[in-house]
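Only a single protein chain was left out; the remaining protein chains are all shown in position.
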Amino acid sequence: MTATSLETEARSSGMRRFVRRVLFSEYLVLWLSVLYFLAVLPFVPQMASVEVLRNILSDMLPLLVVAIGQTFVLIVAGIDLSVTSIIAMASVVGASVMTGDGGYLAGSPLAVPAAMLAMVTVGLAIGAFNGFCITRLGMPPFIVTLTTMMFFSGAAIWFTTFHTTTSSIANLPHGFVVLGQGNIGGVPNSLWVVLAVGILAHIVLARTVLGRRLYACGQNRRAAAVSGVPVRKVIAAAFLISGACAAVASILYTGRLQTGTPILGQTILLDIIGAVVIGGTSLFGGKGKVVWTVFGVLFLVLIDTSLKMLGLSLFSVFAIKGAVILLAAVIDAVRTRFAARI
Amino acid sequence: MALLECENLRKSFFGVEVLHGVSFSLDRGRVLGLVGENGSGKSTTMNILGGVLPRDGGRIRLEGAEFDPRGPKDALAGGIAFIHQELNLFENLSIEENLFITGFPRLGGALPFINRGRMRRRARELLEQVDIRHPPGTPVGSLSQGERQLVEIAKALSVDAKVIIFDEPTTSLTRREADRLFGIIERLRRRGIAMIYISHVLADVTRICDDITVLRDGAVVGGGPAAQMPTERMISLMVGRTLDQLFPERTCTPTATPVLEVRGVSQPGVVHEIDLTLHAGEVLGIAGLMGAGRSELARILFGLDSFHGGTIAVDGTVIEKPSPRTCMEHGMAFLTEDRRGEGLMMHATITDNIALASLDEYASPWARFIERTRLGDEVGRIGQKVRLRAADPVAALARSLSGGNQQKVVLAKWLLRNPKVFILDEPTRGIDVGAKFEIYKIIDTLVAGGAGVLMISSEMEELMGLCDRILVMNHGEIQAEYSRGEFDSGRILEAAMKRKTSAAAPGAIAEKVA
């Protein structure tokens, strides 16, 4: 064997090792995001500008919060379709409390905190209702959250009609708007909020008793019950957390649009669930991490941003987005097959 | 000339040879028993024969001709049918559709329409051969496990199989269903079909096989006519040493302190007026037929199922609202008979499984953080105590373990809580001989440490070898009680079957006492 062929051999095996390491890394989606970013850069060079990167970050934030909530639900092998209606409902309820146009607390200094409290309460209440139907009445999560989604999507529009003649509730107090746009120490407030939610969620899942129990309920509900895990409470907790996260997302969305609108978030359901699943969280439960969801959201927002920048027609946007996500799914399926063989 | 001859079969996985030249032969109308511990190479050998795996060396001759299946379909076409432990039936389809799923009879021979009439006629013939009385249109989902097994056999007959391989066919069958299966095997033998029978239940192997081949570590270590292979010899060949005893010496005797007192526990249609007392240091066995209410009683005692009337007390304290949680808090532990379904999280690590029942004990007071170092240390200690063997005793997934080690994980999960009362439902089911002995030793250590063990088992010899007392359940009631020294399989059996109208085969509970 000659020296050169030895060298090629070494290089190719190094290459193979590299491919394998990337393929089986739990950061695969992050690598795919980087790859995608580099791939679209020649088409839209502005993608690398500070402004766009900042946009990507700020577009990620609210989506990430809902997606983290959804991660909890998927870990217990559930699904929460009602998150979009929670976003819409919380948005109009919050706006109705604090709007200057005849809000319940218009002009009061308590208006902003009370409105935010009301929004979180809406999220917790709908989450609690979902949890109750699923754990106490034994209904499937898909049906329960599908119906709450339909009900509250409609209710949000209906609720709006009591507060305005237009399709949305505007004139939100200055304090609320500033809260959304302000920053502490150069870091935008919304980023602080999402960092807090994300770190908290990560700690709960990775370090606490509740976290272990959530995974156990998703892995094998019966084994968990036999081992003394309060299965119903744990599952209800997952839906409660999802509801609260959706409400926090609603605060962020409402803040950036400065409007309480009943159609808020109505079209992003598949983005939410898609981002979580692309990140690697299993639809069948027992598997999922907050960081994975961060990567999934990053991947999706990256695709979205690049397509927005390209300014293509709606149809090509859908087609390209679908194709890229499909490609990611294929890579995931391939690596799962490889993993099964080893 | 033998019907099937395997010579010097070899197989390696990732450069490691796991089959070192396995040879055996099989004649028409004979049943060959293939026994060995988990990992001894039984499944690999059969997978080669069934075309699931390619072989690396050696040759197979079927009816004198070279046989080299390139896939399961190929093997089936050659006349070798493989009936797997996990049945390959479509529960949503009917019996007849399952029988002909690989090749429906068509109208006019080639048209894309199923010839229903012919399919039904042929299905009836086949079902008759295996004694199934259901109409061919019955959905498979509504059949019992035993009947499904028979459907699989009918499927093998539909392609005129010359050799049928059974891999652990009785694990999910009731005793009665197993007997029915053995009847069919006998009938097939008379028709000249050759069979290979793989099982951990040595008594069954002795009963139905003509010849026995023992595998250990990928090689044949012994074999011969069944008549010359008593169970003891099979076991010593399988484990590679002579076992002086099948059961460990008990190192303690029961005390007079009751740890579990059950008084008048009833649930209509399930159990009736159950009274029992378990003492510290005692192994109390519960014998009985399938459906006698043993497992149901265990689930009631652990708060998984509800009951009307009666009390359960641990250490003299009555459990007010029995639920797994409250029972655990009172010091109870429960090992279920369904290890995969209720005992383990198969896709989780050993550590996560062991920790599951004790999370509260390892949580910080306010934020409920898990104290991971302390938990890890304890899990490691318990793992050693039960002599857990795994590639990685911390992070290996439960599903990667052998049955015996899986069961040790379940035991370790409860040991971590230091319970006073253990309820063990079929603790050795589906576990090979070596691992069984270790489980028995663990049980002995438990009672020596002052706990009480309530043990349900369908293996009579196990109960008689290990228990201080045996209760016999029948129709949801405790029918009889025997102390060590009065154990007699005949009397126990009689108590288990009393009041039964139909005189089932006396082998229904334990046909052989080792």
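Every chain is named by a letter (A and B) in the order it is written, and numbering of its residues begins at 1.
FYI, contacts are C-beta pairs under 8 Å (C-beta built on N, C-alpha and C of every residue); 3 or more make two chains touch, one makes a residue touch a chain.
One rule holds for everything that comes next: contacts and distances are computed from a predicted model.
Visitor: One chain is missing here; what is its name in UniProt, given the choices "Sugar ABC transporter substrate-binding protein", "Small RNA 2'-O-methyltransferase", "NADH-quinone oxidoreductase subunit L" or "Aldehyde dehydrogenase"?
Guide: The correct option from "Sugar ABC transporter substrate-binding protein", "Small RNA 2'-O-methyltransferase", "NADH-quinone oxidoreductase subunit L" or "Aldehyde dehydrogenase" is "Sugar ABC transporter substrate-binding protein", the UniProt name of the unshown chain.
Visitor: Which visible chains touch the chain that is not shown?
Guide: A
Visitor: So which of A:27, A:132 or A:151 would be touching the chain we can't see?
Guide: Touches the omitted chain: A:27.
Visitor: Give the residue, chosen from A:106, A:125 or A:257, that touches the chain omitted from the document.
Guide: A:257
Visitor: Name, in rising order, the residues on chain A that touch the hidden chain in the full complex.
Guide: 14-15, 18, 21, 25, 27, 31, 34-35, 38-46, 49, 51-52, 55, 59, 62, 165-170, 253, 256-259, 261, 263-268, 304-305, 308-314, 317
By our rule, only the chains that are shown with their structure count from here on.
Visitor: CA centre of chain A versus CA centre of chain B: separation in Å?
Guide: The computed centroid separation for chain A versus chain B comes out at 44 Å.
Visitor: Would you mind writing out the residues of chain B in touch with chain A in their complex?
Guide: Contact set of chain B toward chain A: 302, 304, 324-325, 328, 334, 336, 341-348, 352, 355-357, 359-360, 363, 367-370, 372, 413.
Visitor: In the complex formed with chain B, which residues of chain A make contact?
Guide: Spelled out, the residues of chain A in touch with chain B are 203, 207-210, 212-213, 215-216, 219-220, 222-230, 286-287.
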